[in-house]
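Of the protein chains in this complex, all but one are displayed in their positions.
Letters A, B and C mark the chains as written, and numbering starts fresh at 1 in each.
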Amino acid sequence: MTQMEAISVAIVGASGYGGVQLVRLLLEHPLTTITYLGGEGSAGRPYSDLYPHLQHCLDLTVEAVDVDVIASKAQVVFLSLPNGLALELAQPLLAKGCKVLDLSADYRFRDLATYRQWYGTERQDDQLAAQAVYGLPELYRDKIALAQLVGCPGCYPTASLLALSPLLKQGLVLPETVIIDAKSGTSGGGRQGKINLLLAEADASLAAYGVARHRHTPEIEQICSDLAGQTVKVQFTPHLIPMPRGILATVYATLRDPGLVREDLITIFQAFYRHSPWVKILPPGIYPQTKWACGTNLCYIGIEVDERTGRVIIMSAIDNLMKGQAGQAVQCLNLMSGWSETLGLPQLAFYP
Amino acid sequence: MTQMEAISVAIVGASGYGGVQLVRLLLEHPLTTITYLGGEGSAGRPYSDLYPHLQHCLDLTVEAVDVDVIASKAQVVFLSLPNGLALELAQPLLAKGCKVLDLSADYRFRDLATYRQWYGTERQDDQLAAQAVYGLPELYRDKIALAQLVGCPGCYPTASLLALSPLLKQGLVLPETVIIDAKSGTSGGGRQGKINLLLAEADASLAAYGVARHRHTPEIEQICSDLAGQTVKVQFTPHLIPMPRGILATVYATLRDPGLVREDLITIFQAFYRHSPWVKILPPGIYPQTKWACGTNLCYIGIEVDERTGRVIIMSAIDNLMKGQAGQAVQCLNLMSGWSETLGLPQLAFYP
Amino acid sequence: MTQMEAISVAIVGASGYGGVQLVRLLLEHPLTTITYLGGEGSAGRPYSDLYPHLQHCLDLTVEAVDVDVIASKAQVVFLSLPNGLALELAQPLLAKGCKVLDLSADYRFRDLATYRQWYGTERQDDQLAAQAVYGLPELYRDKIALAQLVGCPGCYPTASLLALSPLLKQGLVLPETVIIDAKSGTSGGGRQGKINLLLAEADASLAAYGVARHRHTPEIEQICSDLAGQTVKVQFTPHLIPMPRGILATVYATLRDPGLVREDLITIFQAFYRHSPWVKILPPGIYPQTKWACGTNLCYIGIEVDERTGRVIIMSAIDNLMKGQAGQAVQCLNLMSGWSETLGLPQLAFYP
Partner (left out) sequence: MTQMEAISVAIVGASGYGGVQLVRLLLEHPLTTITYLGGEGSAGRPYSDLYPHLQHCLDLTVEAVDVDVIASKAQVVFLSLPNGLALELAQPLLAKGCKVLDLSADYRFRDLATYRQWYGTERQDDQLAAQAVYGLPELYRDKIALAQLVGCPGCYPTASLLALSPLLKQGLVLPETVIIDAKSGTSGGGRQGKINLLLAEADASLAAYGVARHRHTPEIEQICSDLAGQTVKVQFTPHLIPMPRGILATVYATLRDPGLVREDLITIFQAFYRHSPWVKILPPGIYPQTKWACGTNLCYIGIEVDERTGRVIIMSAIDNLMKGQAGQAVQCLNLMSGWSETLGLPQLAFYP
């Protein structure tokens, strides 16, 4: 391998949980240098005001968001903002030659009709949206490598799609039977003072939310339809779990061929992901714990077949802020930069 | 109402979590007196050795299990033992005139063929098992009132069946589409030193277990089949949640009539449970939190319909140790004693 | 006992955690009827909008705060408001003949100089403040019984003072050596969207706060000085613990007489609290868990002596929202109404 040069990166929206994960990962990455941290609410404050534990390794002040300043400082820009803001920044940043990785929903949909229906925002950048690449490397590795604009997947879609892709791509299940019962730690709700995310409310308790109408549904369906070659509608139910991080998606689908056993499916999954270093297929009878993935960019997948009912049950565990967000964005950056997909990303959880 | 007399009750297996819930409930119950606490491992020890916080309200010593002693002290006996032990005690206690409420799986199956297949224990008391009443008052209120032996339901079956009963009884869903994704606090694993139940292992994490083979499956299916009037096989997946108490069952099924909306189903559920004081149907758009039920004998049910997929999603929340175990047993006792179903049982959770 | 009549009660500030505890306790209390719920932010909303799990037992709408309305509806008023608001309401409510129990800091200080110094609010009701009774029944039972206005203690002071009172009252320790290391669940921070109280931030973590300057310090010192008959300054350090409820105060002090052993102190504490049904002194070697007190109005106290260092260590566990707040207020109401101190208050925690 020839000597590689470090690239300069900017993080816009550095104060939130996505932002601070990016900070941690890019600080530890051997070939990136953080040159800019942007935010509105915290502009002008030292970053260590927001996260005092990082004082010893980062001496930057959060800056107001200014496209010219960003483009003058950084080759690559991560946008870690609430939905609806990236669409103001992506175009001008691209025009100035930056590569852009957006962690919001703004560039996940090829067809903005779907976006408008589920997110309700007016916007006119249909052409740009159509060019953006969906940043799930396990499916779109080659396109990501060539992309200027990546729309990084949501946390639930990542866990769900890694569970479903081999099944749908190879026509192993009836698409209309797909049910995704997903469970997430509360950091998915962001670093904002919502009552329902308080420890006093959310700890020692459990509830579903957004049933039959969560915005990650059309995102999952878009990719599932691609994979299946037909329109797929999925049942998706998220739940809030009393823990800070981690997602488990428990996915149900009816097998076309009821003769398949779990060992068959494990073999199929292993083959499907043989070039995907971040996906680990577990041996028979082992089901993933979210804690195994926490702090890492890994996705652990466990597989079971119920011969009584003819269904396959896939359990997929990720860290919602890593493989489900910031880690996956850095994985995309690695591909876009011609580096190894694993460069600089943590792969060993601490346990317990 | 005429003056009612208190009855004497025994708890066999008082040292576990089921036992200590019974102790709390029966101490607070206006018409019961605890006269005997039995256990093997802790025989001879003051009960307050096991649970020091109860010292000020209970002055009993755990006794070795002896049928004659029990029958001489108590009119009603709660058996809160591991599976396979109640079947040694129930017959002789009944023979001595005691009423028996068994919290284990031993008397939940009318047909012991199913029990033998899933629990693997040899036993010959088929006739007694066939006489036992399944202790789910919302379905079998009248039979329980006349029973001498009640097999109290498992925690998962209680949450699952309260969600499914109106749907199956009235033929509203396709039985073969039923999927139950259940989530439980760790106290369901009992008061025993298992590695996977340690806080260090289970906290801040989440995993499925017993996928496609959990023993509560045939119990759910037995009652579902009764309700539907046909053999029903369900998909049941339990998960371990990082909290001490509470169960949420998220139940999926395809509606026969895709024109039904959630308000229809709410009306149907309210009617079905109109005489059931412990089941609360939530208004549209409200989904139950397990914490609302904790410490009470309540079951909260939320209902959603997904018009895109034609499915109904029912969320059912209980306290696994109360409505899912000891509270339900006391509810049965109330019925067996001719008292109000709600007598002495807590109905107001503390929150948060 | 002659037949007692129920009294009508109002709760001002019903939407917060103190408010909802009062709602639960007063609903279960045999001699109170809630006739008014007041609040600013939630005025006009059904109370079950705020706490859906209570819909089945309470059908009241939150009203804007109006003294005339309150006084027309209620004989007793609980003020559960942020500091600095009760002082606007107490005087007019008293003038209209209501009894007032204030859960804020406004009427905890006899001498408002201390209040002004630590809370920084201007106010001129020195005379009323001097008449208010500090609502810690274990110390001021007789005064509370006669009071029109009770300033209910803070959560930390309750746990701390119950641990310290026998020691200081009987001169057993050197007052200048008192250190209180206190630990609280996060509900003490209230039902408000603060970042540091989010589950994602506070779970699986631990930190001190307000070190050397927490506002409960002068409140503790006021009572300690009364007990000791001299000015007492205490070291008080609160910590935020990853749990919803509960306080443990670990109190250190140097014994005047190094010959005292823990059994002596247990005897002294038992004697001191012999008429206090809510304080339980634990046997030698047993230390309280906060969970034992949760949901109840109890305070569990464990006592240890370190003969190597000459110090006594007292551990005092309460539920911060019950004995530390709403439960204690109801205990005061019982005294003010001539009822048993224990009437209607829970004394059996559920466990686990």
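FYI, a contact is a pair of C-beta atoms (placed from the backbone, for glycine too) under 8 Å apart; a residue touches a chain by one contact, two chains touch by 3 or more.
Treat the numbers as computed from the prediction; the structure is a model and nothing was measured.
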Legend entry - Selected from A:Tyr252, A:Phe272, A:Tyr300 or A:Trp339 as touching the chain missing from the view: A:Tyr300
Inset, instruction - Just name the one of B:Ser48, B:Ser80 or B:Thr186 that touches the chain not displayed here. - result: B:Thr186
Inset, instruction - Based on the whole complex, identify which of B:Gly19, B:Pro166, B:Pro218 or B:Pro244 touches the chain you can't see. - result: B:Pro244
Legend entry - Given C:Ser15, C:Thr250 or C:Thr296, the one touching the chain that is not displayed: C:Thr250
Inset, instruction - Touching the absent chain in the whole complex: find that residue among C:Ala10, C:Ile241, C:Ile268 or C:Met322. - result: C:Ile241
Inset, instruction - Since one chain isn't shown, list which residues of subunit C touch it in the complete complex. - result: 176, 179, 181, 183, 185, 198, 200-201, 203-209, 211-212, 233-235, 237, 239, 241-246, 248, 250, 252, 287-291, 294, 302, 304-309, 311, 313, 315, 317, 352
Legend entry - Where the missing chain touches subunit A, by residue: 17, 20-21, 24, 27-28, 51-57, 187, 191, 203-204, 244-245, 280, 282-283, 286, 289, 292-295, 300, 321-322, 347-352
Legend entry - Interface residues of subunit B (partner: the chain not displayed): 17, 185-187, 189, 191-195, 197-204, 242-245
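The definition used in the following text is that only the chains that are shown with their structure count from here on.
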Inset, instruction - State the chain with the largest centre-to-centre distance from subunit C, centres being mean CA positions. - result: A
Legend entry - Chain ID, smallest distance between chain and overall C-alpha centroids: B
Inset, instruction - Considering only C-beta pairs in contact, identify the chain pair with the most of them. - result: A-B
Legend entry - Mean-CA-position distance for subunit B and subunit A (Å): 39
Inset, instruction - Indicate the whole-number Å distance between the mean C-alpha point of subunit A and the mean C-alpha point of subunit C. - result: 46
Inset, instruction - Spell out, as numbers or ranges, the residues of subunit B touching 2 or more other chains. - result: 203-204, 244-245, 289, 294, 352
